[in-house]
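To start, the structure itself, in structure tokens.
Missing here: one protein chain of the complex. Every other protein chain is in place.
Order of writing sets the labels: A, B and C. Residues in every chain begin at 1.
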Amino acid sequence: MSVESFPAASAAPARANTTVFHRFLRRRMAAVGLALVVLLVLACALGPFLLRHDPLTINMRGRFLLPFSDGHVLGTDEMGRDLLARILDAGRYSLLIGILAMSISVFVGGFVGIVAGFYRGILGHGLMRFVDGMLCFPSIFLLLTLAALTSPGVVTTTIIIGLTAWMSVARLVHSSVQELCQREFIAAARALGLRDWRIMIGELLPNVAAPLCVAATLIVARAILLESYVSYLGYGIQPPVASWGNMLQKAQQYFNSAPWLAILPGLMITIAVAGFNAIGDGLRDALNPRGRPG
Amino acid sequence: MPRLPFQGIFSRPFRRRFLRAVAAVGLLNLFSASVFAQVPATRVEPEGQVVIGVAQEPTRFHPLQRRTEVDDAVHLNVFSTLWSLSPEGNLVPDLAVEVPSVENGGISADGLEWRIKLRPDVTWHDGAPFTAEDVKFTIETLANPSYPSPSRHGHELVRDIEVVSPTEVRWRLERPFAPYLAILAWAGIAPQHILAGVTDPADPSFNNSPVGTGPFRFGERRPGDHVSLVANDKYHGQGPFLKQAVLKYIPDQIGLKTQFITGAVDAVLIPGIAPDLAKEVERAPGVKVHYSPNQFVEIIALNTQLPQFQDPAVREALYLALDKNTVFNEIYPTGTKRPTESFLPEQSWAYKKDLPEHRFDLGAARALLDKAGWKPGADGIREKDGTRLAFSISTIAGDHLREQFQQLLQQDWRSIGVDLSIKNAPSAALWGDFWRKSQFDSIIVGLIVPIASDPDPSNRFGSWAIQARGGTGLNTFQYDNPEVDRLLREGVGTFDRERRKQIYFEIQDIVRRDLPYLPLVQGRSIEGTKNGLVGYQPNLGYRVNAWNLRDWRWEK
Amino acid sequence: MVRRFGARLIQSVILLWIVSIVGFSLLYLTPGGPLAMFAETPGMTQEDVERLERQLGLDQPAPIQYLRWAGGLVVGDWGRSYRDDSPVLEVIGSRIGQTFKLMLAATAVAMSVGLATGILGAVRQYGRFDRVTTILTMIALSIPTFWFGLLVIYVFSQRLGWIPPGNAAPVGDDSWLSALHHLIGPALVLGLLSTAVWSRYMRSAVLETLAQDYIRTARAKGVLRSRLLFHHVLRNALLPMITLIGLELPSLFGGALVTETVFTWPGMGRLFFDSISYRDYPVILGMLIFSAILVISSNLIADTLYGVADPRLRRR
Partner (left out) sequence: MTTPLLDVSDLTVRFSQDRGKVYAVNGVSYSLARGETLAVVGESGSGKSAHVLAMPGLLGTGRYTGAGAAVEVGGSAVFAGKELIGMPEAELRRLRGSRIGFVFQDPMSSLNPVLTVGEQIAEAITSHGVSPRTAEARALDLLDIVGIPEPRRRARHFPHQFSGGMRQRAMIAIGIACEPALLIADEPTTALDVLVQAQIIDLMKDLRRQLGMAMIWITHDMGVVASIADTVQVMYGGRIMERGPVRAVFHDTRSAYTWGLLNSLPDAEMHAPSLAGRRPRLRQIPGQPPDMTQVPVGDPFAPRNRFATHRCLSETPPLQQVADGAPGHLVAAWYDLPQVLRAVAHRDASPQALTEMGT
């Protein structure tokens, strides 16, 4: 005789229907991160339309202008281009590359993870060993080798970053799928004679969506960082296209005479990456309230 | 931009004398200035060290194998050549007692028999005596087709090499070949007593501890950091005055500049100071900045076989729309580059001064294109017969000044209806088939056109030198002009310098008119030394201005 | 234990085999080659270039080149550098010391600062210190290493003159004091990211440990607070940190690459960039394999150590 199994007196039953979003917003860092990212995306998306200056217009007679001179809020760069316009324009590329590269990793990683988790056997094993192998290379190593050996540009940089970041996604998805495959509903789906791909897309994919979302957000942050590394080292985005990384690379030449040229893009990278990181952290906690804090 | 062997042997005075002599003797010259450098000097105890910052790492010290310009900084100080090149362009005897000539009997009248007398008092760094066997071994190895020598150019003509005595060696050339004297001024003599026994040419042991006869012994190499050279107290010439010379590898130009200003290095050589930072460095206390001309001519090479570029009007319009003034006032500050219209350095005797001067005139450029039938399309880009005036421009990714230049061009050319896209690549990708087989549209490149000691540009403009069409040579412009072909053939067929000069003047005129490339500037190396360091002397005969470390010292 | 180790060892060898194929194909498939940079050498003819290519074995088909190279790997002959003909292992060996020194210093910074802040933050969760460190670690995780390095050089070297702008040591000065002085900047920069990672992991490990029943038991016994922290909390919370060393290694190694570039440090990072720009294939491949071995073996060692350190996994 026992009373233990009476419905547990939950501490907050009234809020049991609290949505993930609310839980997310209750974390201050996450909310700030979301606000930063939204602000940044809006500024980069709309800013260039609202500014008087074109990010590509060169004015060799107005180079290295100080901030707030001649109608240039942040001054001009080494080619006399408006720095604010350029930073926002660069942000479009940096953010876009981050998001596209993330999509590639999530797509490839999700695909490999689901397939490998669903088909145990040689296929699954082989795929996961390949993932392990790729993970043995420090990612910057892999990235730079690829970047240095191909012709640089927006498309190649995006693909390369995407292709060096998918392995962790594959691992994550693989382990969730393996766990899911133990569950009854998958067995039921199989018993019903559903085709494999329908089980994978219809049953498994929705169930790995939550961890995938978290991983995706964190990968955006990582991809933005990686893009900046590669571009900084001269193997990434090439002028005249600006990205925060290559603006930094060009600006370091003038670190002594015009330090703000290098400081601002670096700051933007930090803000964007921190924003996405904070969102990712918040999402993870919100989706998994009993998970580890911090 | 690649700076490679044999770039600098053609400074004007040397060449002038050389050809005067050729004209006089009909074949080879006697150097009036073949002074004996081996006047015994009172030996000064070497003291102090100098740290020279370079942005490439010296790694190859084997005198018989391929090397880059920064390796030369070691080679020229550890090894000796039979004779060397002075800054004035004279050949100065080093291991040889005298530079051979017809007049002193070193070279036979027909130019085929060479007889070299060697100094008896030279020892290798390991104490072994230097003899004629070493010279024989060096030349034979360089000529050996199965040995990985960088080039057999010239050496392959040597026949019947023979050691007459320990201090005399002689050989026969298969045919008269004047440039061989200059080529030998680049060939460091290798120790036969060490290398004769090494069967595997890839054995790194000699590379890692080379033994020469030069003013400095090889000290040590800390990979990725520095190479140190130590004074050779048994050096057969004057000097050295420094106890130690260090080539400090600092991988990027900005780091190099920073460390020079902060005093961590005493001199900056390869690749020197970036032009846009020269003024900043000049302002720093305690340092001197040198603007030393080099052999590079910077151009925008055009792939003339592209349909856009086949029309000469397009090439001319592009040149008219090139804002050289802004480039040389803003991107490359005054004094750091010298605008040019020719492919030859101004120091060359064949350099033509009065080529038509470039002018910047966007209106004229537009008018020219209009006249030639290139009509602006809906997007403002001109087209003719279905060909859009759109093409790409390439250069080495990361060369920030050229990138700035490209972006300026993009804007200027857009205004005459040209769509220019930028397509840069790392050097290893750029200089392969992309460049050699003319796969580019246009490319900014620094060239050294003459080969060895001659201004002859056959390798660049002869229609037989187009690799894309199976030729051998570097006519990557795919420039094909029968008139130029004829002149080139005539130019190498005569020894009359005045005649040749006229021919090359004519070629410069035609090329300037045809514009297979858009000429920009002749380069200057911007190098720096600390105050109090003396001995730095630019020498167009070598590709690194650390050729004479034996003369460097600190002022008392 | 031994059997587990053996199985892991076999897995590792298979991994290495995969790694070698991936690495080789990567380089083989890319355009350009080690002799491209001699293209603009006047006096070097096309024939000269082809002759040198033959001598380097670059004209062989890919599978032959792979087998030749992989066979060498097994017997410890990793090929020769195209740049100076030195054996690849020797080339790597000549640089790895500097990189290890840097990584070690960075790890020392990261572990001391990271563990301390992580513990303090967890012990006073949501306190002011915890809030500040949480924000700081987030920034540290997000800041681009090279940019931070540039700032450090600009402020502490060029403006204040406290630390040298780069290099491992001035030429000819081998004193440890000078070496230490040169190490400060790069170690701090490289250590920043790891510090944040360590701090976060430590914080959550401590929090998790604190929530364990046995901590309540210890308190119920009346154990002194200091003993509670060091004997009960840290002993348990530090255990998973052993594996973190293994997990952190690849990113630390990659970070060293970037930091070395900023601080002109003569280690593996510089070697990597030089090798890439010179297309020194044997060295690039060697470094890829080397880093993979490093990662695999460090994971293996970390797992083994964990097995030894945690009594639940120990077998007598």
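The criterion applied here is as follows: contacts are C-beta pairs under 8 Å (C-beta built on N, C-alpha and C of every residue); 3 or more make two chains touch, one makes a residue touch a chain.
Computed from a predicted structure; not experimentally measured.
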Query raised in the report: Which listed residue, C:64, C:211 or C:301, touches the chain dropped from view?
Result: C:211
Query raised in the report: Residues of chain C in contact with the chain that isn't shown?
Result: 123, 125-126, 207, 210-225, 227-229, 231-233, 235-236, 239, 310-312
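Throughout what follows, only the chains that are shown with their structure count from here on.
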Query raised in the report: Shared touching chains for chain A and chain C?
Result: B
**Report entry** Pair joined by more contacting C-beta pairs (A-B or B-C)
**Finding:** B-C
Report summary line: At the largest C-alpha centroid distance from chain B we find chain A
Query raised in the report: Where the centres are mean C-alpha positions, what is the separation of chain A from chain C, in Å?
Result: 23
Report task. Report the inter-chain centroid distance for chain A and chain B in whole angstrom, where each centroid is the mean of the CA atoms. Result -> 47
Query raised in the report: Which whole number of Å gives the spacing of the CA centres of chain B and chain C?
Result: 40
Report summary line: Two or more other chains are touched by the chain A residues 148-149, 252, 255-256
Report summary line: Touching at least 2 other chains, the residues of chain C are 31-32, 158, 261, 273, 276-277
Report task. In the complex, go through chain C and note every residue touching chain B. Result -> 31-34, 36-48, 51-52, 55, 80-81, 83-87, 91, 94-95, 98, 153, 157-158, 164-168, 170-172, 261, 264, 266-267, 270-271, 273-274, 276-279
Query - Residues of chain B that touch chain C when the two form their complex - result: 1-2, 4-7, 49, 51, 57, 59-60, 62, 66, 68, 145-146, 148, 150-153, 201-204, 207-208, 222-226, 228, 244, 246, 248-252, 255, 258-259, 262, 264, 426-436, 445, 447-448, 450-452, 459, 467, 472, 474
Query raised in the report: Can you list the residues on chain C that touch chain A in the complex?
Result: 14-15, 18-19, 22-23, 26-27, 30-32, 121-122, 125, 134-135, 138-139, 141-147, 150-151, 154, 158, 200, 203-204, 207-208, 250-251, 253-255, 257-258, 261, 272-273, 276-277, 284, 287-288, 291-292, 295-296
